[in-house]
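For this view, one protein chain was removed and the others were kept in their places.
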Amino acid sequence: MQRTVERMLRTSPEPPFAPADPLCACIHACVECAQACTACADACIADHGPSLGRCIRINLDCADLCTVASRILSRQLEPDLGVVSMMLQLCATVCDACAYECTRHAGMHAHCDVCAAACRRCTEACRALLDTTIEPQRVHH
Amino acid sequence: MQRTVERMLRTSPEPPFAPADPLCACIHACVECAQACTACADACIADHGPSLGRCIRINLDCADLCTVASRILSRQLEPDLGVVSMMLQLCATVCDACAYECTRHAGMHAHCDVCAAACRRCTEACRALLDTTIEPQRVHH
Amino acid sequence: MQRTVERMLRTSPEPPFAPADPLCACIHACVECAQACTACADACIADHGPSLGRCIRINLDCADLCTVASRILSRQLEPDLGVVSMMLQLCATVCDACAYECTRHAGMHAHCDVCAAACRRCTEACRALLDTTIEPQRVHH
Partner (left out) sequence: MQRTVERMLRTSPEPPFAPADPLCACIHACVECAQACTACADACIADHGPSLGRCIRINLDCADLCTVASRILSRQLEPDLGVVSMMLQLCATVCDACAYECTRHAGMHAHCDVCAAACRRCTEACRALLDTTIEPQRVHH
């Protein structure tokens, strides 16, 4: 997967809008987290305790947002850097909230433990990309 | 469509996380805008001028984000209001940017004119929902 | 919503790949059904009975497939009619299955009743579009 992400970036006629390494890492972390959250929501629904309602909800939101983040980051043509920056901040926030909620159930539900780790990796990858690439003056437009 | 959105909200076991009228209006505006942007990207690709690259790009991002916004707003169970608020702000921002770009081509391309109007309605609906519902103290968590 | 769908279709540089009326109706039915299924899954999770697991599952699948169907149908440029036809058949099938499952819970859960009606309208709209537009010889390629 990661190799395909790198190759697609290298063969694009557009230069990457951010340094290639953290950009590739972030795309990869987003698709991994989206898959983990989709699977974790499903597993939580199967475990069907009422206390898992909040966990299922944030898993569904997180899966949707990580998928869209991976799409937006995969496009290099004329990005709106304000939109990209807000997307990364929102993705980091929802992954953080999902990691927090999953961690509360990690002792009882091993799938929540695996999912929380994927969420934390995604939060870090979004923040690393924000740190290296998005110039503040272009963001607050 | 709008009637189904309202009925689904009224029959949910959860109370709506925001006043029902602007919430329904925002869900409706998001799905309408997502469809218009998907169709506008397709029409711009068919028109294939190099000057439409930026318009296609923002249309694709806007379609993806409006779709996810409509999903997040359609869920009433234990929302993370910080995530919801950031989602609405991002959706308003991308719709604003898409409306701006489409308006530049509206004289030449009637589809851009129709799309720009849908984007403007969505920006307004997101801002109206932000104004009425999301308490600041719950947002900045 | 329906008016915007029609206008986008009329202003496209590409002729619609199918008669405009059933095509617009099908796009509209797909986005309506996707929204209803997303809301119904959420409501079923809130109701959290173990017997609703199957209903939540098919609601999530149906929401995802109807969203993609609405996107594919919104694109008029050089469609692969084999893909479009399979998409419509799959969409009709998942909506049918979701309507069946929701109807089983419609007496207990009013949201399942509203959702089942949206699913049935979508099945019919997909079949009506399949009937009028997609020539068999182009489908079985």
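Which chain is which? They are A, B and C, in the order written, and residues in each are numbered from 1.
Note that contacts are C-beta pairs under 8 Å (C-beta built on N, C-alpha and C of every residue); 3 or more make two chains touch, one makes a residue touch a chain.
Bear in mind the structure is a predicted one, so any value in this text is a computation, not a measurement.
**Q** What shown chains does the left-out chain touch?
**A** For the complete complex, the undisplayed chain touches A, B, C.
**Q** Kindly note down the residues of subunit C that lie in touch with the hidden chain.
**A** These residues touch the chain not displayed: 53-54, 56-58, 60-61, 64-65, 67-68, 71-72, 75, 77-80, 82-83, 86-87, 89-90, 93-94, 97.
**Q** Provide the residue numbers of subunit A that touch the chain removed from this figure.
**A** Where subunit A meets the chain not shown: residues 1-2, 4-5, 7-9, 11-14, 27-28, 31-32, 34-36, 38-40, 42-43, 45-47, 63, 67, 70-71, 74-77, 109-111, 113-115, 118.
**Q** In the whole complex, what residues of subunit B lie against the chain that is missing from view?
**A** 41-42, 45-46, 48-50, 53, 56-57, 60
To be clear about the criterion, only the chains that are shown with their structure count from here on.
**Q** Given which chains touch which, is the overall layout a line, a ring, a star, complete, or other?
**A** If you draw each chain as a dot and join those that touch, every dot ends up joined to every other.
**Q** Using mean CA coordinates as chain centres, what's the gap between subunit A and subunit C in Å?
**A** Inter-chain centre distance comes to 28 Å.
**Q** What is the distance in Å between the mean C-alpha positions of subunit B and subunit C?
**A** Each chain reduced to its C-alpha mean, subunit B and subunit C end up 20 Å apart.
**Q** In subunit C, which residues are in touch with two or more of the other chains?
**A** Residues 42, 45-46.
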